[in-house]
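Accompanying notes for the structure given below.
Only one protein chain is missing from this complex, and each of the others stays in its spot.
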Amino acid sequence: MSDAFLLAGRTFHSRLLVGTGKYKDMTETAEAIAASGAEIVTVAVRRTNIGQTPGEPNLLDVISPDRYTILPNTAGCYSAEEAVRTCRLARELLDDHKLVKLEVLGDQKTLYPNMPETLKAAETLIKEGFEVMVYCNDDPIAARLLAEMGCVAVMPLGSLIGSGLGIVNPYNLRIILEEATVPVLIDAGVGTASDAAVAMELGAAGVLMNTAIAAAGKPVLMASAMKKAVEAGREAFLAERMPRKLYASASSPLDGMAFR
Amino acid sequence: MSDAFLLAGRTFHSRLLVGTGKYKDMTETAEAIAASGAEIVTVAVRRTNIGQTPGEPNLLDVISPDRYTILPNTAGCYSAEEAVRTCRLARELLDDHKLVKLEVLGDQKTLYPNMPETLKAAETLIKEGFEVMVYCNDDPIAARLLAEMGCVAVMPLGSLIGSGLGIVNPYNLRIILEEATVPVLIDAGVGTASDAAVAMELGAAGVLMNTAIAAAGKPVLMASAMKKAVEAGREAFLAERMPRKLYASASSPLDGMAFR
Amino acid sequence: MSDAFLLAGRTFHSRLLVGTGKYKDMTETAEAIAASGAEIVTVAVRRTNIGQTPGEPNLLDVISPDRYTILPNTAGCYSAEEAVRTCRLARELLDDHKLVKLEVLGDQKTLYPNMPETLKAAETLIKEGFEVMVYCNDDPIAARLLAEMGCVAVMPLGSLIGSGLGIVNPYNLRIILEEATVPVLIDAGVGTASDAAVAMELGAAGVLMNTAIAAAGKPVLMASAMKKAVEAGREAFLAERMPRKLYASASSPLDGMAFR
Partner (left out) sequence: MSDAFLLAGRTFHSRLLVGTGKYKDMTETAEAIAASGAEIVTVAVRRTNIGQTPGEPNLLDVISPDRYTILPNTAGCYSAEEAVRTCRLARELLDDHKLVKLEVLGDQKTLYPNMPETLKAAETLIKEGFEVMVYCNDDPIAARLLAEMGCVAVMPLGSLIGSGLGIVNPYNLRIILEEATVPVLIDAGVGTASDAAVAMELGAAGVLMNTAIAAAGKPVLMASAMKKAVEAGREAFLAERMPRKLYASASSPLDGMAFR
């Protein structure tokens, strides 16, 4: 099935985007990413050497920009200013690379996004010519503002970064997806394969994850699971699922009157 | 990864078992089943011609016993006696085939299993030399009784046949899986891909479904989704998922004190 | 509001039934039960002295049969025979008292009901003139069999005894409630006030609990909470809740197509 995914003018076939943090070593990183089938790999510029520190191991030697679309991100930034500065650094290091993943977090404890700073940073970055994929909370109004502003993708959370709680609020995500004018990718919260499938079944264009793979008992095997789960969820979305009923012979789908 | 699945002394590689009901026509049936990758195909002997009615289209011409392990089932039986009789007929039609899926239902409205009749039928069938895979409710005590009795697999429901409600009671299934001495397959209730993944992530040996594929908008595509979802869930189970936490920096996993 | 509840020919006003186990001492037991407003108090005959051991503290001195309807139960019985014997003993001790709560459990680990033994014991007890309220799993077919057999109330679990997991399978309970010809009370599983409310909102005639009160940090306060929660849930059921919608302006209720 041809089911390409258009992002910032480029065509991708994998709808699973992965990070590079928390692995045991660079070999495991490379193997897990290969097993995930990801085409877009996000890199925390503040934590990863992609050339800033010459002479030290460079992630790009293992995750080659020839093979992968490198997506620099601003993890570890807690203000618009820091995030903007980090993106500029990434652009320099990556030969005028314009595609970035913006995240501005609210605090170190929860890693919840700081939305006012995120909006501010997005505005600046877009003015400076960046193609901004933006990590955000699951606020439909914020998602719309970010799309209108010119972000190339909005990336609401399923649940908190590193929580593994999965898709906590499918209702907000459904509203965001119904209204979307740019690709919506679910970023953060996935804990296991079924979570990734749920995200795709809601109609997301893709899913980004890191901890769920890197912190699994067997990361490379989990990467393979996630590859299949994202494809499964995407195909299930396109295949249009059967209705949910109290029992098969019920004349109408469950209407949610009495149930969660 | 070699992850074979042993059932009644035979080795299988696919952990997705599928039915043959509710398809538009035999071509769609064959295509969906091929796309599902299933090796075991269950057939409702009371509703499907597998030789009882010579001269009419025979499902086995499309779903060949050379390629698939045919699993006759007793769908449509509401008493132990009917179910036993149906299994005997299947054995005759299928050249002394011993592997059957027993289901004795409680009523036509809900299709919930009738457990007293199921227990009775299982006992008789085992005495007669059948290898009984048994559809049952998610009662851990019943599951244990059926395994002790000699059933080759127990197949508790995720939710009601044809409901599409997914895995409603993961707690009971987890207890059944913890105690299991024979393979446990989740049978009934799967509505979409993530449901199948959830079933496998709980540690089930496999999943059996029919309506979720046949009643999807695009059955062949949904069959492919389910193939991937079952594999994804299995791999995620083996890969050992990350813990669930309120936030990444929490020192311990969520303990369920305050949450559903 | 007059909303009496008819059970075995008697009228009750409280729909909260409570147990007497696991309290610190008899004073706490009495205070918590008073705070719960319960009219029916269930007593585990095998664990509680209601006269079997003369000279020892007798629960009935604290929980007086003049004030409460004492409901002897067969907790701790693992076979029909034990349960029947226990009920006979209770009848003797309580002056030909006929109302009993039958429970036959499957094992000490899970305390899940053993349904075949439960059915057997119910049959015998009814023949012997007992009024049997029967603890059972959430199997709609079993619930129907027990009602047809002549049980005066069926008491399916919300989740396992002592688990505090609440109402895990509202779908099965809804089917049981839709079909019910005798009062249905939810017995076991309630962990906190909202669980009791959920049970009543489904349309249950009442709720029975013990651990949720006795094992709370402050049992007497929790007993008060449960009294209010059961009343709240009952009133909400009668008041007919608003529909669930994706958002207020949606033209139709949520149909459960994409959501759990």
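Chains: A, B and C, in written order; residue numbering restarts at 1 for each.
We take it that contacts are C-beta pairs under 8 Å (C-beta built on N, C-alpha and C of every residue); 3 or more make two chains touch, one makes a residue touch a chain.
Everything numeric in this text was worked out from a predicted model, so none of it was measured.
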Worksheet, complete the sentence: Among the displayed chains, the hidden one touches A, B, C
Worksheet item: With respect to the chain omitted from the figure, which of C:T42, C:N73 or C:T110 is a touching residue?
Response: C:T110
Worksheet item: What is the set of chain A residues that contact the non-displayed chain in the whole complex?
Response: 106-107, 110, 112-116, 119, 137, 139-142, 144-145, 159-160, 163, 165-166, 168-169, 171-172, 175, 260
Discussion item. By the contact criterion defined above, which parts of chain B meet the unshown chain? Give residue numbers in ascending order.
Written reply: 170-171, 174-175, 201-202, 241, 243-244, 246-247, 253-260
Worksheet item: Which residues does chain C use to touch the chain missing from this display?
Response: 1, 108-112, 160-165, 191-198, 201, 211-212, 215-219, 221-222, 224-229, 231-236, 238-249, 254
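Keep in mind that, in the parts below, only the chains that are shown with their structure count from here on.
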Worksheet item: Can you give the rotation angle that fits chain A onto its twin chain C by Cα atoms, in degrees and rounded to the nearest 5?
Response: 180
Discussion item. Suppose each chain is reduced to the average of its Cα coordinates; what separation in Å results between chain B and chain C?
Written reply: 33
Item to complete: Starting from the mean Cα coordinates of chain A and chain C, work out the distance between those two points in Å.
Response: 47
Worksheet entry | Cα-centroid distance, chain A relative to chain B, in whole angstrom | 34
Discussion item. If I count partner chains per residue in chain C, which residues reach a count of at least 2?
Written reply: 171, 175, 260
